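What follows is subunit A.
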Amino acid sequence: QPSGLPVDVPREQLFVSDQILRYNVVGNYNFWVLGPQNPTRHAMFLETLWIRDQETGALVNDAASAPPQYNDDYTQMSVELRDNIFWSDGVQFTADDLVYTIETLKSTPELGANGWHAQLNQFVESVEKTGDHSVTFTLTEPNARFHSLFEARWNGIYMMPKHVFEEVEDLATFTNNPPVVLGTYIPVQADPNGFWELYERREDWERSPAGVETNNPGPENILSIFYGDSTRKAIAMSRGELDVYFDADFEAFQETLDTTPTARSWYQEFPWAYPNEVSSRQFVFNQENDPVFANKDVRWALALALDIVELQTEYIGGVVKVTPIPVPPTGELVSLYHEPLEEWLIDLEIDLGNGEMYKPYDPTVPDRIAEWAEGQGYDVPGTPREVFGSGWWKFDPEAAEALLVKNGFSRDGSGQWLKPDGEPWVLSLQSPPDENDAFRMANAASDMWTDFGIQVDLQGPERSVWDQNHIEGQFQVSTPWYSFALASGDAWPEIRGWHPDFYVPVGEDYRSLGGNNFQRINDPRVGELIDAMAAVEPGSEENHELVTDFLKHWTEEMYFITTISFKKFVTWDERYWTGFPTAENPERMPLYWFQGGKYTFQSLRPVAE
Partner candidate 1 sequence: MGRAATALPRSETPIQTAFGTPPFMTLLKEYIVPRLIQWAIVIFIGVSLTFLIPRMSPINPIDQAMGRLTAFQTLSPEATLALRQSLMDLYGLEGNLLTQYLNFWGRVLRGDLGPSFSAFPTTVADMIGSGIWWTIGLLGLSTIIAWTLGLVLGGLAGYFPDRWWSKAVENTLVSIYPIPYYIVAFILLMLFTYYLPIFPLVGGSRGTASFSWSYIGSLVYYGFLPALSLVIGATAFRFIMSKALASTERSSDYVRFAEIAALPKRRIVFRYVIRNTMLPQVTDLALSLAAIFEGALITEVVFGYPGLGYLLLNAINASDYNMIMGITLLSIVGIATASLLVDLCYPLIDPRVRYR
Partner candidate 2 sequence: MQHTLDQPLLEIDHLTRVFLSRQGLSVTRLEAVDDASLTLTAGKPEIYALAGESGSGKTTLARMVLGLERPSEGTLNYKGRSVGELSARDKRTWFYKEVQPVFQDPFATFSPMKRIDSYLYETARNYQVAKGADVDKRIDEALRVVGLTLAEVRGRYPNELSGGQAQRVSIARALITRPSLLVADEPVSMLDASLRMSILNLFKDLRDKEGVAVLYITHDLATAYYTADRIGVMLRGWIVETGPVERVLGSPLHPYTQLLKSSVPQADPDKAWSAEPTLAPRPVTFPVSGGCKFAARCPKVMDRCRVEIPASYEAEGRSVKCFLYA
Partner candidate 3 sequence: MAQPPILEARDLKAYYITEAFGVRRTVKAVDGVSLSIQPGEIYGIAGESGCGKSTLLKMLLGEFEPPLTPVEGTVAYDFGEGPSDALGMDEAEVASIRWSRVSYVPQGSMHVLNPVRRIGDTFHDFISTHRPMPRRQTNEMVKAYLAEFGLREGVLQSFPHQLSGGMRQRVTIALATILSPKLIFADEPTTALDVVVQRSVIQLLKRIQRDHGSTLVLITHDMGVQANLADRIAVLYAGKLVEEADTRTIFKAPRHPYTQHLIGSLPTLEDKVARQSLPGRPPALDDPPTGCRFHPRCPYAMDICKSVEPPLVTLEDGHRAACHLITDEADHAAHSRPALA
């Protein structure tokens, strides 16, 4: 029987990984111009200086050999580089490469990918080689977060092979094919139509950062292939033609378990999915489309009308963590923010208007979810809080009712809510169906708010339309994903876009000043906190306190109804390969499509062994 795989490599030498998107750009490995970047490619062979592991929160050295060193006033940053890694053509990696990378990016506007050209020019005064493997950056102004440009969560500034690039006349049109890379794998074959790309392990794999770091050869070949939607991924895995997929919807995942006994996800059993990607889902409100949403009581009422336990169980299947703040309860972040905030949350009071102060927080949510899980016959692998996150808001329609009544809302004869102006309240909720979790969450909210008496118009626009609606503020309630804290615990880079300086009213592109604020929140207090954070070191206690204050403020205002953290059914089949990190062995993240994914791949071992 012919194999369904498009390449002729023996299966025991080939690891097949799911590619999120079809490769748009084929045969062009110049990752510094717009376009050729692609999750799999940066995971396979592109190096920056450090990697932030999403599971452990640890800073992993990539091309650097030690964490960054700043001078006292944060105007200089020094980097020590590895002295034992080589480009795939055998040339050693040195400080010259880094200096060349920075200078070239600064001076060549065509190398505009990821805004690095702009940001380096904004932040870097100069860069000097201080030794064969050490470099010092001089910054334009004090900046304690400059290194984040080189600290990959998703990606970071990629190292350029100086000896190759300096020969090139026009870097804008250079295709860098075949690429000279620092990574363990080099692309050897690619589908001209972008369905797949085949990578081969370097002979001298132990001279790459991942090789040094893991000291494991990894598979001889990796095929990154695009199968399409969840269904097709599940089918492919059941046919033994896919060793790992990055995510699938719950049903397809279940089918994988049924048809592929060797397949598993982060947890061997319930709740299976990888819960620690640093991101969370929320309902957000457009402050300026319909005045009702500019009212924080209304936002609170909507939160209290949601039954998080039912949402997490019936709609999401019990496989995610719950969080009331826009920071997911993962790794370090729990001890940094969730635990310190717990007490404050318990004591938090809101004014119901009828003279009553009301404590909305319900710390028992994880326990109730655990109860549900046990009722389903599942074992909960850890404490409810470890597995299901923190507490959440009470499901209290009466309190919600009081809040609305307080603000002049009323119910009509059939129990439907009327807005203060007497119009029936039709709440428009947009959520793109291609984001499975978010859409299910939106379904839950739609059902619950409908039960509460609000007419909900749930729309599932296609992504580009959804994006465009946000840009112009054509929405009322929507379901984007955010984490206000990075895995490191710092928040400033993530929340800076809500600074009132970047506020743009509805009708114009919210990005026209560079901000992220499509909710059109215009809150001076937010600005103050952001400014304060900018002035402190990201890892400092001070910064964490400021972030905490920010989260408190954000929560009190209920700008977002944050519900659940991300989950990913990163699912692998142990038919041919083993060694993926798991809940039992959580040494690193399984998110192989991030730039740090190379460590994950490098740790794989053939099952036959």
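Keep this in mind: a residue touches a chain if its C-beta (ideal position, glycine included) is under 8 Å from a C-beta of that chain, and two chains touch if they have at least 3 such contacts; residues count from 1.
With respect to how the candidates were assembled, all candidates are chains of the complex that A comes from, given by their letters.
Because the structure is predicted, anything quoted here is derived from the model rather than measured.
Engineer: Looking at the complex, which candidate is in contact with subunit A: 1, 2 or 3?
Structural biologist: 1
Engineer: In the complex, go through subunit A and note every residue touching candidate 1.
Structural biologist: Subunit A reaches candidate 1 through residues 1-2, 4-8, 22, 24-26, 28, 33-36, 109, 112-119, 122, 148, 153-155, 172-173, 189, 191-196, 225-228, 232, 235-236, 238-239, 241, 462-465, 467-468, 471-472, 493-494, 496-497, 502, 509, 511, 513-515.
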